[in-house]
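In this view, the complex is presented without one of its protein chains, the others remaining in place.
Presenting subunit A:
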Amino acid sequence: MSELRGRLASWDSMIIVVTAVVVVAASIGVENFGTSTNFTFLVLDLLPIALIALPMTMIVITGEIDLSVASTLGLTSAIMGDLWNRGLTIETIIPLCVLVGALLGAVNGVLINRLGLPSLAVTIGTLALYRGLALVVLGDAAVADFPWAFTGWVTGTIGGGPVPNVLLVLVVLAVAFGVVLHATPVGRALFAIGANDQAARFSGIDVARTKFWLYVVSGAIAGLAGVLWTLRYSSARADNGAGLELAVVAAVLLGGVSIFGGRGSLWGVLSGVLLLAVLQNALRLQDVSGQALNIVTGVLLIASVLLPNIITGVRDSVHRRRRRTVPLKSS
């Protein structure tokens, strides 16, 4: 177990080191990367992925997955546009949208935990369902005339400097999620569920209820991401954020969270998000097309799971050899 934890720590720190190296290399080698304008855009670009990755980290740690997040984002955006068209004030719309996100998450939660359906299948289903409903709500129209006070705040920076206002939202939420995951009994319960959910149940953790609330939180955050997305581009569209779920899952796995549950950390995931965003940003500045960058994302994703496996394999074979030469007392 301690060996396991050691390996986990090493993967987390490895990702953080790799991220740091890539950031330094990009600021030296890539023209315009180190500029304050680019920094603002980098943060704005990674914001939705980073936000959604917070609850996704917890969900994957419990051994489940939520593929419906990007569709939740799209549906919230569509509803936001529709409500704005109907003349509601933005101050009512924003909390309503977050609430809608939470409700959509609750639907996932009920299907997965009350009915015992596999989360992968359920959220593939709601991925299609929510995106479809988004199209039903708004069609292929776009709603654009949101008040400048809000769109300006989302795209604006603190005191006109390089730090975007929305980074505050991310930092506050990241700290909150980090504390819950790594410093409270709730967080320890999540790891326990992921390691062995039966053992967790026997030790008095209400596994079903915990998972249900995880999906509610995941939906609410996706709803919030939908609001911020809409305000940033000043455009509510049904297809907003399409395909984003895969980027989020990629970042979470890259950040060292085990897809089988039970292992991972929030700082690992945040550096995973940063690594992906910096690579994409730097390569794009070098005129590599955005779509071709998918190769990098794909290879990184596979490598993030493959490399630790290889390391463990090598370490195990070394262990076995050592055991063969030096017989242990008890075995």
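Just so we're on the same page, contacts are C-beta pairs under 8 Å (C-beta built on N, C-alpha and C of every residue); 3 or more make two chains touch, one makes a residue touch a chain; residues count from 1.
FYI, contacts and distances are computed from a predicted model.
Asker: Name the omitted chain as UniProt records it, choosing among "Tryptophan synthase beta chain", "ABC transporter substrate-binding protein", "Autoinducer 2 import system permease protein LsrC" or "Membrane protein".
Answerer: "Autoinducer 2 import system permease protein LsrC"
Asker: For a quick check of understanding: of A:V22, A:L103 or A:I124, which residue touches the chain that isn't displayed?
Answerer: Selected residue, touching the omitted chain: A:I124.
Asker: Using the definition of touch stated at the top, determine which of A:I94, A:L253 or A:A277 touches the missing chain.
Answerer: Once the missing chain is taken into account, the touching residue is A:L253.
Asker: Residues on subunit A that touch the omitted chain in the whole complex?
Answerer: 65, 111, 115-118, 120-122, 124-133, 135-136, 139, 238, 242-243, 246, 249-250, 253, 259-260, 289, 291-302, 305-306, 309-310
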